[in-house]
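One chain of protein is taken out of this complex; the other chains stay put.
Entry: chain A
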Amino acid sequence: MAEEHVAPPVRRGLGGWLLIAMPYIWLLIFFLAPFLIVFKISLSQVAIAIPPYVPTFDLSEGWQAFTDGLGELSLENYVWLTEDALYWKSYLSSVTIAAVSTFLTLLIGYPIAYGMARAPQSLRPTLLMLVILPFWTSFLIRVYAWIGILKNEGLLNQLLLSLGLINEPLVILNTNIAVYIGIVYSYLPFLVLPLYASLERLDGSLLEAAEDLGCPPWKAFWKITVPLSLPGIIAGCFLVFIPAVGEFVIPDLLGGSNTLMIGKTLWVEFFNNRDWPVSSAVAVILLLILVIPIVLFQNQQQKMSEKEG
């Protein structure tokens, strides 16, 4: 994403190299190496031991052991993932839930971003602050707050009952509907912010021209505002979709036992079944599923900044 700011090659002394080395080495140790370990463990066998797996190969035993180990690598865990329907169902339902929630977030977020972009100039920083503030307050707390609202004897049902709209409490908590509400609510700022940024830059004179030429407002909106805000729509949708696929807290607290999401499956596999190799394999596949949208997102960002630059 940052490639467009690359400065020309510079001569650098020891200080320059040190500057690069410190964050670089940190990330190599604490970000890249762990992934290689996950990959390695996803290829090893489960065992009742601490740690609960048999390492497939041990680097400290030298090259010979390494090449021997390569022969013994097993794809058993991956085969297992395809055999047990639980896993592919979890992947599928994660992607579906994330896609539906992204669409709902867009439906709710667009009017908000639109309203913000059309608000008087002096109000906008405050509105922006109001959108960002919930993001700073704990994610867990915001999800938790919904439990009190959505449960059977919760505030929403009390309100609807007292208004006489329903005769008996609606079951919302522990269903997929609650998960949708949770995801839309938690990720709304991620969609509103990029959308607002692209709507705010929109040239109002285009809309005036359209209206002068007799275009009805809804048509002007559809033909001018929406296409011009497309970069914001795409960026916002990715920012909601990508983290939603791997979400754990929302399906766990708001969803029921029928809610399948891969983040939760991984968690259960790891903490309840203590099957480290299989949970590693689940993680590797999840990563592969996410690589496509992440690469698409990066390309889109790059295109956008090229257009601006």
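Keep this in mind: a contact is a pair of C-beta atoms (placed from the backbone, for glycine too) under 8 Å apart; a residue touches a chain by one contact, two chains touch by 3 or more; residues count from 1.
In this section, contacts and distances are computed from a predicted model.
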| item | value |
| --- | --- |
| Chain not present in the shown complex, as UniProt names it (candidates "3-methyl-2-oxobutanoate dehydrogenase (2-methylpropanoyl-transferring)", "Chemotaxis protein CheX", "Glutamyl-tRNA(Gln) amidotransferase subunit A" or "ABC transporter permease") | "ABC transporter permease" |
| Option touching the unshown chain, where A:Val79, A:Leu92 or A:Leu130 are the choices | A:Leu130 |
| Absent-chain contact - pick from A:Thr82, A:Gln158 or A:Asn273 | A:Gln158 |
| Sites on chain A contacted by the missing partner chain, in the whole complex | 1-3, 5-10, 12, 15-16, 19-20, 22-24, 26-28, 30-35, 37-38, 41, 51, 108-109, 111-112, 114-121, 127, 129-134, 136-142, 144-149, 151, 153-155, 158, 185, 188-189, 192, 199-200, 202-204, 207, 242-243, 245-249, 253, 263, 266-267, 270-271, 276, 279-280, 283, 286-287, 290, 294, 297-298 |
